[in-house]
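Read the structure below first, then the notes.
Note that this complex is displayed minus one protein chain, with the remaining chains in position.
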């Protein structure tokens, strides 16, 4: 029975993906992609990866969709009408066949994976005690493979620096214009009511993330969404990108991570290792700081390059 | 099986090589535009010291440097490891980075309005991100960690291309981003398949597995083309010329000299360290054919360019081709140890000398463009009289690209040619010779323009301080001086090879 | 073929394979850059599902899946989002500067440096 449900889910995912590719309607493609993201979230829940499901639903179904919709509105205003897929068979037949080949090869590999499946679950659980955590996914992200998570924060910051570098010289250091010309009343209402709940959920996610599904990425995404909502409703202006406080918030999480990492050289077993007695509080502390950094970075990535000149 | 990594003294230096520039990115963000340049220059100095210390430690101990992050042993954790080849890459990177830093300081100093503005500040921050990514590519042992390293490179390199904010460079940057992302994704997919088959992403552990299923072949067939798209090997090179030619000179130098070497290095590791011998031999043959095609096709394209920077960019794709013909020449995949062969040494020399020469050329071209206001080769008659040093820089760097003695490029191409002759690869030998001639074909006309007497003298837009011109000249001279280096230091390349765990007797 | 029992893990793995093909096709052929960016996201979703299948197969020790690939997917999703954001910022700027949302129309750089 559950396999039938999964098959329907998979069929829906593939159908939506195909629709996204072939439809002529640019906005329709984005909406279909957002639905795809939400279905994919359910798919991840079916794969019993609740941590991933939360991240996918929040980012794939939410933030990415917002980014795409804003871009589409901009392109309709500023650029030539986007073209549709080529109808000339010579243009699409060869790529279609080669992509089909890739799919077939992948399918063969997926079906031929060795059994029993190799897994690091044993080792991950066995080492869990040394971290004081209960959620093995969090342990992988913040202990076993902490360097990935740390450098991925640097990737996010570089992406933001890159996005900012796309502004006009005069606007560099200023703020993005997120507020629409007309702000509908219901949006303002939502922006007043929703954020307290959002913040509560985010704090809860960080707190339980140490032991249960949830954690800094999911919480950061929710906070980012709340910040965007408030700015879209015009309740607060988007921050100046040159603001020192903002930049401290963005760099704070990874900076703390680096500091604790080097602290490990002095008092534990090397870079990015935690003294066992205080491993959990250290990790939760890093997660809290990272959550703020991620929230700020994601929100500013959606907001895009600054387009108003900085005010002193 | 000796699967455990034992940290060596000095292993922490590898962490520093990666984290120092990463920490600089954070510091720059917080301290703001006015202090960005100072932080960058300080980091460059420190990084150079770290690279030097790594080199000394490697030579002193005679074994690879190893560090286990957080003391979590692979497969659960991640290990860093630097053998002779990695250390050579770290060193070349540090030298080119430091030179670029000195060059950029004076280049952006020419125009006070941009010095602390958008262009300068973004450049320095992205440069540090780039450095962190490069160093990680050279030392990481974990395939997913290497994916993160590749993304560090992508996100730092793409915005560098379009710093001048014109529509054309935006298009070039976007095309670059598309190729780079596609490359990363194919790489990631391959890594996922390998994890599914082996339950680890550690290079040493995967390599020591006794049985290889279809996952290995398919994973390599995804990862290698993905990395080729990033390395811009023919026919996936289309993005490179506009991107490298459109970037500010200091950025072009790093992009062309270093950034595309990272995926090449990874391909080398996949083919030489992970692939089972049969697949490695096949991959080596295919790569060599593409490399040869790259040399010939892109050299001809370089000949036909009207703009100096585009010509240099096409020359990069051609010179990268030499690195791929090393695979069959060094006998990768035929059961012998490739790192002892002269082709392997030749490849390493080619990599080093091209990095130095190409950085020098892009910087020289940047100075000319800055002084004259354009880089159309036809209208550059007599540019040798204006800023005096770019023409000799160009000439010296050109020696290395053409493979004329005495230069690093000459020794490199000579070794490759010898290997091709000994191994009976006639077509590769002919390609190497033809590539040298074609390189002469595109370098000489520029020199000719430099020494020509124009009908009307070139108008100089702005004076160029001598200090600015010196940096590329030094790099070009270094590229030539490599030719005088006794080949002994390249015994360095064999340190740490093979990886101990690989030396399991069959 | 009954040896290959279709589990929900391999079902989602196959779905991932299909999505990879669809995403690749979109990236290679669609002239509209915005759609190509969505194609990258579909490709990414497919890749992550392959990781997900691997993770689900590795269920052991009372865990519902191998946590290592799950953690990698979380990292991957965030990186993919950053890539989308950078691509879109570039595309918007390109459209404002040149009035075109495709690369085909963009001429090779010709003007002076």
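The letters A, B and C name the chains in turn, as written, and every chain counts its residues from 1.
The rule we apply is simple: contacts are C-beta pairs under 8 Å (C-beta built on N, C-alpha and C of every residue); 3 or more make two chains touch, one makes a residue touch a chain.
The criterion applied here is as follows: contacts and distances are computed from a predicted model.
*Asks:* Could you check which of "Cytochrome C oxidase subunit I", "Diol dehydratase small subunit", "Peptide ABC transporter substrate-binding protein" or "Cation:proton antiporter" matches the UniProt name for the chain that's left out?
*Replies:* Per the UniProt record, that chain is "Cation:proton antiporter".
*Asks:* Mind giving the shown chains that are in contact with the missing chain?
*Replies:* Taken over the complete structure, the missing chain's partners among displayed chains are A.
*Asks:* Taking the entire complex into account, which one of A:190, A:203 or A:237 touches the absent chain?
*Replies:* Among A:190, A:203 or A:237, only A:190 touches the chain that is not shown.
*Asks:* Which chain A residues touch the hidden chain?
*Replies:* Residues 184-187, 189-190, 193-194, 197 of chain A touch the chain that is not shown.
FYI, only the chains that are shown with their structure count from here on.
*Asks:* Most remote chain relative to chain B, going by C-alpha centroids?
*Replies:* A
*Asks:* Looking only at C-beta pairs in contact, point me to the busier pair out of A-B and B-C.
*Replies:* More contacting C-beta pairs are found at A-B.
*Asks:* With centres defined as the mean C-alpha position, give me the chain A-chain C separation in Å.
*Replies:* For chain A versus chain C, the centre distance works out to 13 Å.
*Asks:* If you average the CA atoms of chain A and of chain B, how far apart do the two points sit, in angstrom?
*Replies:* 31
*Asks:* Would you mind pulling out the distance in Å between where the CA atoms of chain B average out and where those of chain C do?
*Replies:* 27
*Asks:* Multi-chain contacts only, two chains or more: what residues does chain A have there?
*Replies:* 102, 106, 110, 113, 117-120, 124, 144-145, 148, 152, 155, 159, 162-163, 166, in rising order.
*Asks:* Among all residues of chain C, which ones touch two or more of the remaining chains?
*Replies:* Touching at least two other chains: 20, 33, 50, 53-54, 57-58, 68, 72, 75, 79, 82-83, 86, 90-91, 93.
*Asks:* Quick one: in the complex, what on chain C touches chain A?
*Replies:* Those in contact with chain A are residues 4, 6, 8-26, 28-35, 37-39, 41-42, 45, 48-50, 52-68, 70-75, 77-79, 81-86, 88-93, 95-96, 99-102, 105.
*Asks:* State the interface residues of chain B toward chain C in the complex, per the touch definition above.
*Replies:* 76, 144, 148, 151, 154-155, 158-159, 162, 165-175, 177-178, 181-182, 185, 188-189, 192-193, 195-196, 199, 242, 245-246, 307, 309-310, 366, 369-370, 373-376
*Asks:* Residue numbers of chain B touching chain A in their complex, please.
*Replies:* 7, 12, 15, 18-19, 22-23, 25-27, 29-30, 32-33, 67-72, 75-78, 114, 117-119, 122, 125-126, 129, 132, 136, 144-145, 148-149, 151-152, 155-156, 158-159, 162-163, 165, 170, 189, 193, 196-200, 213-215, 218-219, 221-222
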